[in-house]
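The complex appears here without one of its protein chains, the remainder shown in place.
Take a look at chain A:
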Amino acid sequence: MRVVVDLNRCQGYAQCAFLAPDVFAMHGEEALLYDGEPDGTRRLDVLRAEAACPVKAITVEGAGAAWTAAGAGVSNGP
């Protein structure tokens, strides 16, 4: 799966680093480092991170089709 973060928008709220810590990590107080092609098994956590981002900075390929708000409550993925 493919992910990109618009780091112009990102303000370092770190919600993504909390929800998918092996994909998104804070580097210092505010800078974000992330894996642009995390393993497919991380999909649900990444989609949660995308949904939780307060500034909507995260784009996940195909997220529109695969993701619904209700899905956020589903427990860990496959």
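For this structure, a couple of remarks:
Assume a contact is a pair of C-beta atoms (placed from the backbone, for glycine too) under 8 Å apart; a residue touches a chain by one contact, two chains touch by 3 or more; residues count from 1.
Everything that follows uses one rule, which is that contacts and distances are computed from a predicted model.
One chain of this complex is left out of the view, and of "FAD-dependent oxidoreductase", "Electron transfer flavoprotein subunit beta", "L-cystine transport system permease protein" or "Methane/ammonia monooxygenase subunit C", the protein name its UniProt record gives is "FAD-dependent oxidoreductase". By the touch rule set out above, chain A reaches the unshown chain at residues 2-4, 6-8, 10-12, 25, 27-37, 59-62.
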